[in-house]
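Just below is one structure, and these are the notes that go with it.
For this view, one protein chain was removed and the others were kept in their places.
Every chain is named by a letter (A, B and C) in the order it is written, and numbering of its residues begins at 1.
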Amino acid sequence: MIKKVEMLISQRRIIALDTVELTLKNKYISQTARPGQFLHILVEGHSLRRPLSIASINKVAETITVLFKINGPGTKKLSEYKNGMYLDVLGPNGNGFQIEEHDNTILLIGGGIGVPPMYFLGKHLVEQGKKVISILGFQSAGHVFYEDEFEALGRTIIVTNDGSYGEKGFVTDALRLVEDFECYYTCGPLPMLKAVTAKLNDCSGYISLEERMGCGVGACFACVIPTNDHFGYKKICKDGPVFHSKEVSL
Amino acid sequence: MIKKVEMLISQRRIIALDTVELTLKNKYISQTARPGQFLHILVEGHSLRRPLSIASINKVAETITVLFKINGPGTKKLSEYKNGMYLDVLGPNGNGFQIEEHDNTILLIGGGIGVPPMYFLGKHLVEQGKKVISILGFQSAGHVFYEDEFEALGRTIIVTNDGSYGEKGFVTDALRLVEDFECYYTCGPLPMLKAVTAKLNDCSGYISLEERMGCGVGACFACVIPTNDHFGYKKICKDGPVFHSKEVSL
Amino acid sequence: MTDLRIELPGLQLKNPIMPASGCFGFGREYSNFYDLSKLGAIITKAATGTKRYGNNTPRVAETSSGMLNAIGLQNPGVEKIIASEVPFLSNFDTSIIANIAGSSIEEYVAVAAAFNEAPQVAALELNISCPNVKEGGIQFGTDPLMAAEVTAMVKRVSDLPVYVKLSPNVSNIVEMAKAVEKAGADGLSMINTLTGMQINLKSRKPLLANKTGGLSGQAIKPVAIRMIHDVSQHVSIPIIGMGGVTSAEDVLEFLLAGASAVAVGTANFQNPFVCSELIDELPSILDKYGFSSVSDVIGKGVIV
Partner (left out) sequence: MTDLRIELPGLQLKNPIMPASGCFGFGREYSNFYDLSKLGAIITKAATGTKRYGNNTPRVAETSSGMLNAIGLQNPGVEKIIASEVPFLSNFDTSIIANIAGSSIEEYVAVAAAFNEAPQVAALELNISCPNVKEGGIQFGTDPLMAAEVTAMVKRVSDLPVYVKLSPNVSNIVEMAKAVEKAGADGLSMINTLTGMQINLKSRKPLLANKTGGLSGQAIKPVAIRMIHDVSQHVSIPIIGMGGVTSAEDVLEFLLAGASAVAVGTANFQNPFVCSELIDELPSILDKYGFSSVSDVIGKGVIV
């Protein structure tokens, strides 16, 4: 259930170019959040909350980590929050990734700021004894983050658009380097999701979507996406942000 | 000349009920400000600046003190600023008190949040070798501030509306307790200024006025007051906030 | 004890606070946050004759102290609303006000008639001012003759009191208000959103897929207060006020301006508890400013 909570900022780190990691303390969310869910964060001076995926939780320390890119005035302002300050947060929002019991080898594909939810998911899958392969795409070497963290989970392929680190190109170019996975999970910019789902059309997969949000809880109809059955729709904030790759029409 | 400066908050104290003192560091303003002038302070999240009188300056320490009452959302927000933070300030604004060379004994009458500019003026007058008597009016005992500071300048009469400290009543009730002053200076709420100027109609005096401001520098015509000559007007922010008691029509 | 009750045509409200149409869905999501029985009333999301998908996304944009929306009246259609949403809401001890919309007078009339079959619904809010749909909506909201006509037609078929929701995008709001009062409106609801736009600097195109959207939130409060103040002096039917309400002080300001009750829209998105908190805070704010009841306040700020 979504609650409105105050979260203490216990750590703030710049982890890559324009990319900030915040570690937040809150018991309720740290105990209940599932991979794929997000926080809806109030930023001072801004009328709409900002949705940010949960990048990991620590049930013992009762912390939640989010990672975000400075993208506009709201994330800029959020990047200026300091340790010891509190955030007004709704969470955990949305439905997480559905995990199929029978799948054993899983491919994670994250692009840019779509990488964070992949990490929470990857950790969770490894805890469940599954094998994880990750393809992570970034703009350039300076934007790369969490490489070591993903390496600790399994084989990790880094791709940069400009080739300044790892493979050059897009995440889809790296698909040829992996084989034998039973299901894929992906999050990233829309063009990437379109390319990935097209290329992996024959595989079972789940995608995590972004859309501009009003309420973030399912009440305002701001964030709908048409489903593939005629005239249907889903709310990304409530029914998603994770959908089966065949469920919605990108 | 008015400049736009950044001022470091070097000290913040609650000095009475809902009353905050801020000590601000800035070389230019500390060296140039005269009694009666004000600062025009930008408060985060607020579209209009807040005018606050200068309550004292310290040329050596290069500091300026302002005192304010938490009155609405802007001053509430300002009261939450912490040591080490910076304020965006225009100053020094307006014309200060005119000091007549020949006057030797001067009566200061401050009401509530009109007290601060009286203190800067009193200090200045004493430095010039003049004798100062002060009547300071407050709502109640809890609202009294700067009593010792004024005592150090000369005889000081505290009046509270409810009689919980000092004399009971209004500052005008205390006028009978003083005699033999050559000029008076006053600042406080409009009803007080009206009562004071009416009662001291035969004396030479200067009053400091308040009005809602836009620009604070004389450009927008928000803060005009009619003068006593037919159809004339003055801008409180630029021509004032100090006027001769006979100059403007309250 | 401060008396928060207020009586309006068809509505006995325990307090003057209700969520505004479109900002609270049909209550389900917010019922997880607090007991909806606390609310004076609930205004539901617009109902149209048949199901609508609405506009493409993006449908919302942030603005200074406000937001733009162009949802486009997405809703499952009036029958489905009566079948699935109204019964859910009637679990709560609060009044249901059903917002209705349409592209034609016939559609408005059909939707209004349908709500006669939903005894749990206490009143209709006639949305003649939705700026985010291609047809209908806005014309009804800017032309006094059309506004009067749709009001009269809906009144003819409906058993319920009808609150007509006015658009602020007009030269003369008083003229609009008088026209619908004369046509039989039992009350007014104002204001809907101001038409606005934001341009995405990267794409160089309007950010919203619908290009324009409705501006709501604190930014528009001064416009709402002005219009309510003006209209309340020229009509004798009550006004449900809205437009930027965020704090209990805002509620008081709307009541002083001449509103008899207050709806809260955009503020729910920032704080899902806002309506509940306003109801808790209202007594002490009324008390602070010297009022002992809500009815005592209404229109006290109006200078005739």
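Of note:
Throughout what follows, a residue touches a chain if its C-beta (ideal position, glycine included) is under 8 Å from a C-beta of that chain, and two chains touch if they have at least 3 such contacts.
Since we're looking at a predicted model, the values are computed, not measured.
Within the full complex, the chain left out of the display is in contact with B, C. Within the whole complex, the absent chain has one touching residue among B:I29, B:I225 or B:V242, and that is B:I225. Among C:S90, C:Q120 or C:T195, the one in contact with the hidden chain is C:T195.
Residues touching the missing chain, restricted to chain C, are 63-66, 68, 142, 169-172, 194-199, 201-202, 204-206, 211-213, 215, 217-223, 225-226, 229, 244, 249, 252-253, 256-257, 289, 300-301, 303 (touch as defined at the top). Seen from chain B, the chain kept out of the figure touches residues 1-2, 4, 42, 46-49, 74, 90, 211-226, 231, 233, 238.
In this section, only the chains that are shown with their structure count from here on.
With respect to chain C, maximal separation of chain centres occurs for B (centres as means of Cα atoms). Distance from the chain A centre to the chain C centre is 36 Å, each centre being the mean of its Cα atoms. Measuring from the averaged C-alpha position of chain B to that of chain C gives a distance of 46 Å.
Centre-to-centre spacing of chain A and chain B amounts to 55 Å, using the average Cα coordinate of each chain.
Residue positions of chain A in touch with at least two other chains are not found.
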